[in-house]
Each structure stands twice: as C-alpha cells, then as structure tokens.
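Take a look at the structure below.
Yeah, one chain of the complex is gone here, protein chain that is, but the others are all in their spots.
Just so it is clear, A, B and C label the chains in written order, and each chain counts residues from 1 on its own.
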Amino acid sequence: MAKKSLRIGLIGYGFMGRAHSNAYAKVGNFFDSEYQLVRQAVCARDEEKARQFASRWGYASVETDWRKLIARDDIDVIDIAVPNNLHAEMAIAAAKAGKMILCEKPLAMNSKEAEKMVAAVEKAKVPNMVWYNYRRCPAVVLAKQLIDEGRLGKIFHYRANFLQDWTISADLPQGGAALWRLDVKAAGSGVTGDLLAHCIDTALWLNGGIKDVNAMTETFIKQRKHQLTGKVEKVGIDDACAFLCHFNNGSLGLFESTRYARGHKALYTFEINGEHASIKWDLHDLHRLQWFDHKDEGKLRGWRSIHVSDGDHPYTGKWWVPGLQLGSEHSFVHQVVEFLQGLESGKPALPNFRDGLATDYVVDAVLKSAKGHRWEKVKQVKG
Amino acid sequence: MAKKSLRIGLIGYGFMGRAHSNAYAKVGNFFDSEYQLVRQAVCARDEEKARQFASRWGYASVETDWRKLIARDDIDVIDIAVPNNLHAEMAIAAAKAGKMILCEKPLAMNSKEAEKMVAAVEKAKVPNMVWYNYRRCPAVVLAKQLIDEGRLGKIFHYRANFLQDWTISADLPQGGAALWRLDVKAAGSGVTGDLLAHCIDTALWLNGGIKDVNAMTETFIKQRKHQLTGKVEKVGIDDACAFLCHFNNGSLGLFESTRYARGHKALYTFEINGEHASIKWDLHDLHRLQWFDHKDEGKLRGWRSIHVSDGDHPYTGKWWVPGLQLGSEHSFVHQVVEFLQGLESGKPALPNFRDGLATDYVVDAVLKSAKGHRWEKVKQVKG
Amino acid sequence: MAKKSLRIGLIGYGFMGRAHSNAYAKVGNFFDSEYQLVRQAVCARDEEKARQFASRWGYASVETDWRKLIARDDIDVIDIAVPNNLHAEMAIAAAKAGKMILCEKPLAMNSKEAEKMVAAVEKAKVPNMVWYNYRRCPAVVLAKQLIDEGRLGKIFHYRANFLQDWTISADLPQGGAALWRLDVKAAGSGVTGDLLAHCIDTALWLNGGIKDVNAMTETFIKQRKHQLTGKVEKVGIDDACAFLCHFNNGSLGLFESTRYARGHKALYTFEINGEHASIKWDLHDLHRLQWFDHKDEGKLRGWRSIHVSDGDHPYTGKWWVPGLQLGSEHSFVHQVVEFLQGLESGKPALPNFRDGLATDYVVDAVLKSAKGHRWEKVKQVKG
Partner (left out) sequence: MAKKSLRIGLIGYGFMGRAHSNAYAKVGNFFDSEYQLVRQAVCARDEEKARQFASRWGYASVETDWRKLIARDDIDVIDIAVPNNLHAEMAIAAAKAGKMILCEKPLAMNSKEAEKMVAAVEKAKVPNMVWYNYRRCPAVVLAKQLIDEGRLGKIFHYRANFLQDWTISADLPQGGAALWRLDVKAAGSGVTGDLLAHCIDTALWLNGGIKDVNAMTETFIKQRKHQLTGKVEKVGIDDACAFLCHFNNGSLGLFESTRYARGHKALYTFEINGEHASIKWDLHDLHRLQWFDHKDEGKLRGWRSIHVSDGDHPYTGKWWVPGLQLGSEHSFVHQVVEFLQGLESGKPALPNFRDGLATDYVVDAVLKSAKGHRWEKVKQVKG
C-alpha cells in the first residue's frame, strides 16, 4: 500500500529546527505509519544558511519568506521553530492557509495570543500540536500509564523543578540569534515560559488542572549588553521563578526554575506522591523511572529504579534491545509518532494548541502573581 | 586532672530521652573534655517507667515531679525532652533555679513563649541550647565550613524539604504519649514546627536570616479519633506546608514538608546554589555530602559524592576509621560535644535559645502567611 | 566542494543491520566529512525481507547472494552484520574484491580465522574496522583521554563485567535467526565471544595488552531445544565466564560475564584504579563517567558523576545542548565518524582487524584456560 505523503515546511534552523528534522528523518525507520514524511522546504531569512541546512538535513527546497512558504501548495505541515514572539502570527496565517501546524513551546508570548491561535486552528479545523516533547520520554509515558491505571490512589503532592546554570556570568549578553531567550521582547518571559512551561505541561497532563498559584520571581543580573543594539539594557526576563499551587484534584504543587543553579545543566525533575505509590523522574537520567509502591511487602519496600528500555515499555520495543538506553532526541521522534497516530485515528494528538493555551494560562497567572505578590486564580480552558 | 562533674536531670523518656541519654553515655568514650557527664536523675510522671528507664540508661535516681527535679541541688543541667507545650514553663523554672538547659526543638509553642524563655535564660545567665541535632551531622558541618570559607560565592538559591509518610492512614489516631505530634494542643503545629523547624534552623545557620515568607498549608485528614478523649475530633495541625521566602542575603528560598509523601521515611534534604559551587545533603544518606565545584576543570566537572568519614572531616576522626559511616544518633553526641566546648571556651554553644527563637519567628510567620494567604515579614532576633 | 560518495553494501538486517543503517543515515546530519555515505544495497537470503528493510532504511537495491554483492562495482564498503561463523569467508572475499570492510564483532569464530582475515585485508590494503562500538561512547572516549593524559599514573587494577539475564529460562531454545548466539556452531562461543569480547576490546584500548589469563566457564543449562532441528541438543556455548589476568603494564585484571545475572539487562561496567585517580563506567547509564581524583583537596575528595554531554566532551558538541543525554545508538554513529576520519587522514580508524585479532587472541586463551583449568599465555599481535 502506498503511503500518504506529508510534506513538511520548517521555519527556523536552530537547535529546535535540528531536533525536529532529526525526528522527521528517523521516525519512518522505527515506526510504522500510513504517512510518509517528506522534508519539503526549510525557511529562514538567511538564504545561504537555509541552503546549508537543507543540504545537511535533506530538505528539497528553501524559502526566505515564511509567508511564501505558507502559501505553497506543496506543503502540508508548517513547523514553527522560531522565537516565541513570532509564533502567533505564523500559526494564525498557517491555519488560514489550511496547513497542519506543529509549533514550538511555549505556544505564545502570553495567553491572549494563545487564545487567538487556538481560535484560528479550531476555526480552520487543522491538526495542531505543541512541541512539549518531554511528555514523550518513555519513562514519562510510563508514569502516565501508572497514574491512569489508578496505582497511586489519591494524589497529595506534585513537585517539579527545572534547574540550569548557564546564565550566571554577568558578562553574558542578551538577544540575537543565540541568546534570544534572555531578551524579553523575543521570549516573553524568562525561565517561566521557557522551562517552567515544560514542567507545567507535564503536570497538567499527569495531574490535571491547576486552580491557583502563588509565585515569586527574581532577576539576579539586572542589566546585560544587548547583542543587537550593542548597548547595556535592562534585563526584562525572570532569571528564577518558584510557585506554590493547588491542583483541582486537591493536591499541592511546588514548582521552581532557575538558570542560576550551579551544577545543573538541564535538570528537569518531577515527583508525585500518592496514597499508594510515588513516582520520580529526572531529565539527567531520562531513561529511568523511580517507583515506590507501598503495596510491596513491608520489609522489601524501597524505591525501584526502572531502566525504561524493555519491550513492554512505551515506545522502546520499537528501538533496540533491553538495556540499551535512548537519549533526549528520541522524545521528538515520539512526538511525531503521536502526531501521525492522531492523523490516522482522528483522535487529536496531544499536546495540542488547547493544551498549550492551558499552560499559558498558568504561566500568565504565575507572572501576575509574582508581580502582585499574591495568590492568583488560573483561567481554565473551556472544553 | 580531675574532671568537673556535670550532673544531668532529664525530663522525659521517649525517643528523644533515649537519644540524649545515648549521647551522654557515649561522648566521654570518644571526645576529650574537662567535664564528666553524670546521669543523675530522670523524671517522668509514671514512676515505674521512670525506674525502668533509669535502670536501662544508668540514671542514679528518679523523680516524678519535674519541679522537684529542678529544685534539687545535685542537678546542674536540665534536659527537656517532653512535648512542646511543656517547654516554656519548665525552661523558665529551670532558668530561675540557675540550671543550664538543653531543650528539645522547637523551642516553644510559638515565638511569644520563646521570647519569654530567652529572657529567662539571659536574665539568669545560664548556658542554654536547643536540640537541633541535624546541624551536627558531620556532612552538614562540612557544608558550613565550605560556606564559611567563601567557596560558594554569592548565594542564589536555598531549597530544603522534609518528607515523611507515616500519617497517610485515616485510621491513625491523634494525641497521647506516642502521637502527641498530631495533637495541636501538645505540638502547637504540625509539620511546620516539627519538621520544617529543622530545615529552618539549618538554613538560618548556613545561609543567614529570612526576610519574608509566603506559605500554604494543608490538613488532608480533617478529623481523627483522639487517644485521650476517645472521640473523633477536628485535626488542628498542618499535615503539609510549603513556603517561598527571601533570605537577607538576596537568595531565594523554597521549603516544603509533609507527612504524606509515600516512600520517604525521614527524607530531610537541602541544596544550596552559589555562584561558584553547590551543595546537597540528604538525611537518608547522612554520611555523604554532594559537592559541585565550577572551578573544577571543565570536562571533569561533576557532582562529587563525599563519604564524610575521613580523619579531616568534622568530628569523624574521633570515631572509627575512614570509610566506616556514622549513623543518625551521632549527631546528638556532637551536640553534646558542642555544649561542653561552649562551657570550656565561654563561647556559647549553638544553637542556643536565641537561635531557637529565630526559628520560631520564621515558623510563626509561615503559619500566619498560610492563614492570611499573603506574604509576611519575619521578625528578626535582636543582637 | 562535492563530497566523495562511499557506497555501502550491507549484509544482514538484524539488530546490528539496523544499528549500522541508523548510523549511516545520521552521521551526515551531525558530523562534517569529505565523504557522503550512500546506502546502496542490502543483502539477505530472504528477498522479501530484504526489500522491506531496504524500503524502511533507504537502501537503493537488494541482493540475496552476498557474493554478488561483493562483486558489484558500485559498492565501496562491505558491512558484515551476520552471525560470527560467516565473518571470515565474507571478509576475505570482500578484501580480495578490494572493498573496504566494516565487520561486526567478534571478528571471527577464533583467532585462526581472524589471522587469515587480517592477512587478507592487509594484503589487499583495504581500510577495515570492527564494530566494537562501546569504545565510542563519549564517556568511554573521555576515559581514554584521561588515561592518555597520564592522570591516573601507574595502573594497579582493571575490572570489567558484562551481565545479562535473558537466558535463565530452560525453555528458551537455541539457534535460528533470533537465537543464533546460543548455538555454538553459529556463535563460536557464548558470553566470552559475545560480551567479554567487548570488555576485552575496551580494556586493550584503555590499558594495553594482556599477558596471561586464568579462566572458568560454566554452562548452567546443559541442553536446549534447537530451533532449526527441533531436537533437544547439547548446549555448546559458555553461559558464564570469569577470568583473572595480568596486563603487560603490571596491573591486575578481573573480568566476568554471564547471561544469568537477574536484574541486569546489559550491564557492561569497567573500573580502572590508578595511582592518582580512578574511573568507572556503566553501560546502563552510559552518558555518565565516574571520576575520583586523589589530587582533589582532602576533605573534598569524592567520586564525581560527570554528565558527559557538554560541548568540550568527546563528540557531544556536535549533537544537542549540555544536559541532554545521548543514547546507545550514538556509539555506532561515532564509529562511522572514526572510519571516515580514518579515510580522510590516512591514519587507520580503530579498532581495525588487527585489534579484532588481539581480542580474539585473548578470547581463545580464555577458553583454553577454562578448558585446561590453568593459566594460559596470550598470543600478542605482532606490530
């Protein structure tokens, strides 16, 4: 049976452009699908760099104007892998053009924008997804299975953090291609939208909606040279953010993120404590899930370190053999698998733009709470 | 040279009475001092149990009325190892009688009481100490040394939690000898005064004062049978508490405690992130300190797991040989060592009642913040 | 500049055929080279399966007779990814045809065969390599760097083991496509050639030649049904093997492998103890290297867990960002990188057939020692 082509038009060629491209290239080697992904075009303002990227990653053509890319008839899917301040305009245009959309996270600069994006894709009835890829690490999916099977019972606590240490130096500039995450105009916020958004997305998936939040933020380095203007400018992003919250299910949440935690490169951890069992996970050893089951015999109770690489673990049976660990990049492949299965089944792949909006509602409430020094209700996605 | 006798009068024979007695019995075997500790008397309302305890632990006599104990001329030190609601009255009476005082933590039911206790010991000029023993785990003292040596540079983050799981069952009653920690009238508060107080004491010692706090508390099981009345009564304690804070040095703090975290028996952890280095510690493996030093050569940077059992580590040279780990009980011995060295040097041993008051100020602000759903300033101990 | 094509002819489509193909597909996305790898043909006896494999992995054509594949003018490299008993014949034929050769490990059924293979490639002067891929895990290469930099000083000990648990059931049959590793006629030996060969290859690379060995082997399950004959037949392989040895540098070696170690899927570990420092590594967490440096300040000495994912770590700068771990499959990509760099530099990529022979000499001595219950000298590869 001939496969249906799914022609990708990628906007952006940075870290995320590479990660997505790698996923497109690999998925068909390991997973069966009715669809054949075609790397049709990559779009970037710098034509030479776009050509180099296309050559390296096997894209058939290049564009330098994203509006032209969206206008092309031979593109089925627009993949938005550019700074946050460009997401909304591109996504809304792509939706109007009837394209499927895969958008990098966070979905938008704020929930106002995100609402418009949701409205656009829902009006256009186009499949849509947000690249919250950590949901698709096998160990995280295993955690989801265990929760859905009711093994934890009533949930009491959810805690997560995302710790990095790459912006401690005051000499690091802000802005420009490599450092747009430090420029509030491109990023919208600092660690809250960049890192906590991952933690929030996973939490909403695993533990349901968040009712209210109480946050504090900090900007440790108040001024940095801006790469584009060459001038020392005020830093507008949050360097660190922590918040307390209540989930709708009655459990308590505790979240923290910073780029000032020496010794942590990309330490995303979460832990869930339930009546019967608890779960821990850590991005630095993403192929392991920590599991404590109170139903185990008393004298033998202990945290199990599950090496999530067996044939009966999520996704892993499609890859190698038990004991051989996957890496970080595989989560992107699995995200594509989900997207393709969504197309096949008609059941939308998650997280979609609505999920992305839900996370942005939390992000907005967190930033508002930090500014106002008080508890804030979180707006809920209607559905 | 003959040693000076230091005659102990212990009030209480529970878990803490045993831990203190063990420390008194062992300290002279391992540490040199001008002082010889004498287990002179133990006091408890139940005379038969007091006698059994005295026999087991080598106390020379028993009392059933703590006022009589305090009145005895042959007692130099009063050790208060009873529920929190009795600390203030006993300590103030002991101070008036000119006794040295070692008091279990938290110092008092609240900072009002604690202020009176501080006033009493300072007026009487009697040596005083609070049993925040975790300060005296060798790995924690090593952490203190590293901070005092300036190795961490500017501090950005301090996070600590104390997780347990022993009160999850709704069938567990409150009150009485074994479960007074669940009875607000005996304990004053729940995890905040019991567990977070440890975290706060260590934090104040390692990272200085806390400026303001923002807390949430929860009582998951609203009613429990009371052991003494036999009736189902409202639970007045907090089962869980988390708070955000700012330290006076500009660093951000995040604290959490609960007795509803499956899989954790007594998991007290803290982590400090500084400009140059970071530290982690965990009571479940208390003989290890985790150390990350950014000054290490780039490609060889990593968290070091230091087995704190060498001759040049705090206290450990007095015990066994490198590689042989100490246990939890040794922290009490070291607390006694500190007390004795304080007497010898004239420099008060820490943490004293003033330190205990400082922790109670934070505890009070935390509970007030949780109740009022807002940030609260923390009262500072005057120096 | 146009790249030079390097047209691959792959023989075999099992686990290793997939791992190699994945490496060919990915290497150009991440690493620069003068060469462009072309997946030209895959060869297998079952044409239908070969076609499916070609389709999935992008091979341009299929063959069912390996001799025809070797005879093709449009093939530059023969990749041998079939059971051990076929290596020698294929490799010798490929060498005669002037093809470059990448051969799965162990190089041969025994050192006699291996010697002929070395002679063949050296006579034909064709580039050759053996797929001992674990050498090319970034953490293992980092270990090699540290040793080469002299940081360990005199080496005292080398220990390694490779533990699995997949053959414990007596019901597991031997032989056939999936289980040829249990059939002595296809595999040559059991864990010694399959798993210890990896340990030996790494050891020879990191610690130099082995002088003599003293081994014991065991076959726990004496008879298993054979997949091909359908009859219960004697098991000819070793289920477990352990050996003592002396390295030429005076250090002592200890090696063990088994498929009967419950709880270990593919636990390959090694540890090296030197005068100044020690190193540990573990395939189950292959992105980490454990490092102990005696030159660290005394009170701060401890094992460092290095997350080998930084820009200055071997290979990792070409992939993602610090903190994002690579998986097992990446070692194959790096093996291809080495091969290509060998072609570019003219300095043969390692491990080549000579290295494969050196390992086979050790394997032979180990098996002979186990059979004879005595120490055996290891034949050295002449240089």
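Here, a contact is a pair of C-beta atoms (placed from the backbone, for glycine too) under 8 Å apart; a residue touches a chain by one contact, two chains touch by 3 or more.
None of the values given here were measured: they were computed from a predicted structure.
Participant: From the list B:37, B:50, B:168 or B:286, pick the residue that touches the absent chain.
Facilitator: Within the whole complex, the residue contacting the unshown chain is B:286.
Participant: Which of these, C:180, C:268 or C:292, touches the one chain of the complex that we don't see?
Facilitator: The one listed residue touching the chain not shown is C:292.
Participant: Touch as defined at the start, partner being the missing chain; which of A:31, A:166 or A:303 qualifies?
Facilitator: Of the candidates A:31, A:166 or A:303, A:303 is in touch with the missing chain.
Participant: Where the complex has a chain not shown, which of C:63, C:79, C:201 or C:256 is the residue touching it?
Facilitator: Of the listed residues, the one touching the omitted chain is C:256.
Participant: If the hidden chain were put back, which of B:28, B:153 or B:348 would touch it?
Facilitator: Final answer for the missing-chain contact: B:28.
Participant: Going by the touch rule given at the top, which residues of chain A touch the chain that is not shown?
Facilitator: 142, 145-146, 289, 291, 293, 296, 298-307, 310, 312-313
Participant: Determine and list the chain C residues touching the chain excluded from the picture.
Facilitator: 156-157, 159, 163, 165, 168, 214-216, 218, 220, 240, 242-244, 246, 252, 254, 256, 258, 260-264, 273-278, 292, 294, 301, 303, 373-375
Participant: Mind listing the chain B residues that contact the chain we can't see here?
Facilitator: Touch set of chain B with respect to the missing chain: 15, 18-19, 21-22, 25-26, 28-29, 56-57, 164, 166, 264-267, 283-288, 307, 309-310, 319-330.
To be clear about the criterion, only the chains that are shown with their structure count from here on.
Participant: State the chain with the largest centre-to-centre distance from chain B, centres being mean CA positions.
Facilitator: Max centre-to-centre separation from chain B belongs to C.
Participant: So how far apart, in whole Å, are chain B and chain C when each is placed at the average of its C-alpha atoms?
Facilitator: Taking the average C-alpha coordinate of chain B and of chain C, the gap between them is 55 Å.
Participant: Identify all positions of chain B at which a residue touches two or more other chains, and write them in rising order.
Facilitator: 301, 303
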